[in-house]
Structure formats: structure tokens, C-alpha cells
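Below: one structure in C-alpha cells.
Heads up, one of the protein chains got dropped from this complex, but the rest are sitting where they should.
Note that the chains take the letters A, B and C in the order they are written out, and that residue 1 is the start of every chain.
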Amino acid sequence: MPVTADDLRHFLRVFQEKIQAQAPYLTELDAAIGDADHGSGIERGVNAVVAALPAQGDPSAVLKSAAMSFIGKVGGASGPLYGTAFLRASAALAGKPELGREDLRDALEAGYRGLIERGKAEAGDKTMLDAWRPALDALERGETLRQAAQAAAAGAEATTTLIARKGRASYLGERSLGHIDPGAASSALLWQSLAEALSGPLGEDT
Amino acid sequence: MPVTADDLRHFLRVFQEKIQAQAPYLTELDAAIGDADHGSGIERGVNAVVAALPAQGDPSAVLKSAAMSFIGKVGGASGPLYGTAFLRASAALAGKPELGREDLRDALEAGYRGLIERGKAEAGDKTMLDAWRPALDALERGETLRQAAQAAAAGAEATTTLIARKGRASYLGERSLGHIDPGAASSALLWQSLAEALSGPLGEDT
Amino acid sequence: MKKMINAVPDVVREACEGFAAAHADLVTLNAEPLYLSRAQMPDQVALISGGGSGHEPLHAGFIGRGMLAAACPGEVFTSPVPDQMLAATQRVAGKKGALYIVKNYTGDVMNFELAAELAAAEGLEVQTVVIGDDVAVQDSTWTAGRRGVGGTVLLEKLAGAAAEEGRDLNGVRQVAEGVIQNVRSMGLALTGATVPAAGTPNFTLGAQELELGIGIHGEPGRARVPMMSADEMVEALLGPVADDLDLKRGEEVIVLTNGMGGTPLLELYIAHRQVLRLLKDRGVTAARNLVGNYVTSLEMQGLSISVLRAGPEQLRLWDAPVMTAALRWGC
Partner (left out) sequence: MKKMINAVPDVVREACEGFAAAHADLVTLNAEPLYLSRAQMPDQVALISGGGSGHEPLHAGFIGRGMLAAACPGEVFTSPVPDQMLAATQRVAGKKGALYIVKNYTGDVMNFELAAELAAAEGLEVQTVVIGDDVAVQDSTWTAGRRGVGGTVLLEKLAGAAAEEGRDLNGVRQVAEGVIQNVRSMGLALTGATVPAAGTPNFTLGAQELELGIGIHGEPGRARVPMMSADEMVEALLGPVADDLDLKRGEEVIVLTNGMGGTPLLELYIAHRQVLRLLKDRGVTAARNLVGNYVTSLEMQGLSISVLRAGPEQLRLWDAPVMTAALRWGC
């Protein structure tokens, strides 16, 4: 069973729910090594995403709409980053009415490359990349979306052992050790939402 | 045995010691119903008084010197008030090389009238007058300086039952109830110092 | 106590030294007795004010063209001593004399009174006005009367403009008295303030408490009330102010939305928005406004609102050029 535009709408609603539930936690993480706005910012973003979701349109259109909401409503580092990732994923799916497993992986890979281009960080810099990279690796190893989401969560958790080299936490130097990167934590929720919303359509839940 | 200029110098040194010891307490009282500067202000005053004490000069000159220090170094309400009281006491003693009991009472009465003229308050307004008035009453009843000092202390204590009508505490209205007036407390120390320094010379300690 | 200071007894002197060095084009410092005066004093009525320190930029921040000729800073929250005002008067008062601008506090009044006596004895012509604009304090001849708070900056601006115009001492005093009759203020605090020599705050507030009707000396106010929204805070202040002024529809005012020293501009502008809305609701025009930390209480977080009824003459004096450390326009 392929993934449809409706499934992506569902994914974005699940993402919204998870962010709403976890916004205070994300802000708390950001307060420790950043500026205490990641929870409120990303929540503003997902609320705008869901409010602006087009009733019509193919998967690419859905992701493009989400991208514009992130870019237009979040601000800070995570707004343009998430926005760029969704924009690139949308571009990778242009013209496709439905998505198979490969399409989805390509789109997520494209999103990841967008993150790198926009933010000029690399995996290991203690950013959201450290949730995305292990998740994509899992998909490439042929693992399920749920396994990829677990890898994202583990990656986020493991940012406690990293010294930040990019983003606001880098100002703290060694004092950034021992804290989870907020963007990695929100990205783990994104992967978790992908898994919950799309494992079924992909036929991975059987 | 009459009171000499040296005895008055001694009185001012005793007053300085007592104020130095109680300055934090006086400031605490002022913090509750005023602006938390009575302790530091009056301490600045007595330090200046003792530093400027003339080695020579009669009782009037000693008190005049003290008056100028209070006026020139304290500021706030208590500086001009204590300064005026000392100035009037000094004037009342003009030309006297030594003081008897009557002289001293006259001088203190003159000081009290100076307080009233300068501050336009009356006894019962919850000010330093409420320490001075009962002390002077005691002297008029023929009681000793020590008894007068006890009356001053009791008067200060009893300001807790008064609503302030003059000075900064008056802004609090009924909320000034239940607090000792800081100026009454410092005046009680003044009377206590008078008693300790002058009871001997006056022959009241025998 | 956590303050950016050195030794407590040096606080006022060091701050004055830093201020004078920063604004050498505007002011000159006299160390002993301590006062600051206008770097160049033209031949006009000299406005002299002063009071306890801790209310910065009041008063020294208002020395310069179109406002004060001199300011006499006392210790923190303690009125200055007569020597300071006398020396400042000797320095800045010319043939046209000097006007003392005194905030109504027992200590300030008495010390300025003594100074005026000493100045008169030296043949200097001095008149005095006393401002008491705080409606949180009941006005009565039986008490110390209303204290002088935020309205003082409006007074110093208008009287300063009158002096700069070359009016004589009576004329400047009349302008000042007109302001005093037509300005009212009220304030509240979200946090207390700590006098350096005391080391602990005069009052401390819980997370859900406000102190309403405070003055500017870190003293407690008239009542402790539950925490409110910014809009409610403004209502709680502006209502009594406008009522006491007996503001009528169609009147024009100059309004000051004033922070107590530690209030961020972000919050002051939120309050100011509501000040303008409520005035509008009353049919009153905020012809001019000023927003900032102007009459403060050390690091206190809080708000005061001052409203001055203003006709064309007051607006003209308000608009006149002013060039001081803290207030500048038109030059």
C-alpha cells in the first residue's frame, strides 16, 4: 500500500500533537544550552502547518505547504532548517501522486541534504542532524520506519555526549556536554510521527 | 557636680557607640515603614559629630558643632531635625561654662521645640517626638535622667500602636501600625546616652 | 545583595564621577560639597533640584539646555544636605536668581528650606516649589502630604523651557506651579529594591503579588494585591490618576509611562499601549508622550504613570529644545 497525500497530512497532524505535548520539554532543553524558545517556536510552526494544510494536492504540495509554514512562522534556526528540509523533500517528490518506500527514503535524504546546505553543520556537531543521520542510516540498511525512529531517538539521546560546534549551544563550549540537543529531540519526534503515521500505509505494521 | 563640656563630649561618644551598634537595627526599622536609610544616615552623622568635636569650647560650642555635623552630613529628615534640636539646645546654653540639672532640662526642652518647629509634627504623630515627649515629661516630674531615658525607650516602643501622620511612614497609612518608628528608636538611644554619660556628673548615680 | 558597586559608602560619588565623565560636554562635577551643574550656564533663571540618589536619571540626567542648571545628589534615598544646594546656588544663580525644585518629602523639604535660608543670607535670590503628585497618598494638611514622584520630570522639562526662554523668576515659578497643579501620578512594583547600605530589600513580594501605590524609595505601597495582567496594572494606576485630575473629554495631556529602574522597555511599551487606549476611551488626547525609566527606584521592576493636563502653552514648553543626558530633542 503506497503513501498518499492524506497519509502525509495525517503525519503532520501526529507531529503537531507530539510537539504540543512536548513543547515545554523542548523549551527546557533549549533553556539549558540555548535560549529557551525551541518549544514555543516549533509549536508555532506545526500549528501553522496544520492550519494551512491544503485539502487538495499531491504529496509534494502537502510538504511544500508545510515548508512555507515553517519558514514563515517559526524563525530562529529551526524554522529555516525544518522549512528547507520539507522544501527539498517536496521537490524530490514532484509529480508523484503516491509514494513507495524508496520515494519516501529519497525525500528524507533530500531533506537531510537541505539541512546540511542550509546549516553548514555535519553529523557530530550536536544538532538535529544527529537524530536524522542514524535514522537515515537505518532506512538505508533496510530497517523499518519504526526502527529508524528508534535510531533517531537514540541519536538524540546520544547528543548528551557531544560538544556543540554549531548553533547557539556552541557558545557554551564544554558546558554543552551532558545536555540533549533540543533540535535533535524535536527531530526524533518528527521521525516518531513518520513511523506512527506511515508504517501502516507502507505495510510495515503487519 | 555640674555637667561640663567634656561630659557632653563623652555623651556624644557614647551616642556614637550606641548608634554604631544599632545602625543595622535602625535601618531595619526604616525598611519596614520608610526607606531603609535611617541607620546609615544617623551613623554618618554621629561619626561626623565625633570627628569634628572641638577640643576646646564650652557646652554650647560642643552642641553647636554637633548640630552643624548633623545638618551637614546626614541629609534626609533626621539630619535637619537632630541638627535643629542640637542648635537650639546650644543656643539655650549660650555663655554657660557648666550646666546644672535645670540648664540641661531647659536645653532639652529647647531642642524639642526646635524639632517641632522644623518638622511641624506633634506628639502622637509616630515620630521621634514620641520618644522625646515622655522623656521630657519625666524630667519635669523631677525624675532622674535614667528614668527619663526609660520613658524615651517606652515611648519609642509604644509607637507601634500609632498610625504615622508625619514623615515617610505616613504614606503607609494604617500599614504603619505595628512597627516602631526608627527616629523614635534613635532618639531613645540619644536619651540613653545622655543618662549613661551625665547621670554621674549630675550626681544622680549615687 | 547583588549589585554592581564597589564599597557602599562610595556608590554615589563613583556614580557621579562616571556620569560627569560620560557627559563632560553637558555637566561639571563639584566633588565637595557634591553637586553637578551645567557645563555652560547662560544668563537665565537657574533651576536647581536634588534629592536622594537611586532615582537616576533624575535629577543629574536632566541637567543641560532647556532643563536643570544643577542637581544635588544625596546618599541613596536620602535627601542631600543644605551645603550642597547652597554651593550649587552660588555656582549657577545669576542676577535672575534660582528656583529650587523639591519633591515633597519631609527630608527634602527641610534641607532645601535650610539651604534657601542660607542662600538668602548671602543675598542670593531663591524661590522654591514643592511637587507632590502621587495620588496613592492621601492629601491632607494633617499628614506629610503627597510625595513627589514621576511628575517631577515633566515639571523640570516645562520649567526648564520657561527659564531657557528668559522668563524671570516669578514667571518660571508660575510655570512650575501650573505643572504641579495639573500633574498626577501613581505607581506599582513587581519587585522590591535594595538600598546598598541596607543590604536587603525593603519589601519582598511573592510570585503572585504586586505592591500598589508605591513611591520611589523602595518603600512599601498602600496595599499588596494579587498579580495582574499589564492591561489591568495600567487600569489600576490610570483610573485614580485621571479621576484625581478630574480629566474631561476633549482635554489634552502629556503622559509619562515610567519604569522603576529594572523594567525592560519591552514591558513598558506594552503598558504604554494600554495607557493610550484608556485615555482614548476617556476621550482624552495624549498630545505628547514619554516612555522609559526616568524616575526610578534602583533596580525595582515596576511602573508608574504620570499625566499632565496640557494646554497650548504647556505643549509649546514641552516641545522646546532640550539637551540633557536623558532627554533630548529639538537640538
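The working rule: a residue touches a chain if its C-beta (ideal position, glycine included) is under 8 Å from a C-beta of that chain, and two chains touch if they have at least 3 such contacts.
Just so we're clear, the structure is a prediction, and the values are computed from it rather than from any experiment.
> For the full complex, can you list every visible chain touched by the one that's not shown?
For the complete complex, the undisplayed chain touches A, C.
> Which listed residue, C:L124, C:V225 or C:L276, touches the chain dropped from view?
C:L276
> For the chain left off this view, which of A:L63, A:L81 or A:L108 is in contact with it?
A:L81
> Kindly state which of the options C:G54, C:G151, C:G178 or C:P240 is in contact with the chain not pictured.
Of the listed residues, the one touching the omitted chain is C:G54.
> Touching the hidden chain in the full complex, which residues of subunit C are there? Just list them.
1-7, 11-12, 14-19, 21-22, 53-54, 56-57, 61, 76, 190-191, 205, 207, 227, 229-231, 233, 257, 261-274, 276, 289-291, 293, 296, 298-299, 301, 303, 323, 328-329, 331
> What subunit A residues would touch the chain not displayed?
27-28, 31-37, 39-41, 44, 71-81, 118-119, 165-168, 170-173, 175
We take it that only the chains that are shown with their structure count from here on.
> Taking the mean of the CA coordinates per chain, how far is subunit A from subunit C in Å?
Taking the mean C-alpha position of each chain, the two centres sit 54 Å apart.
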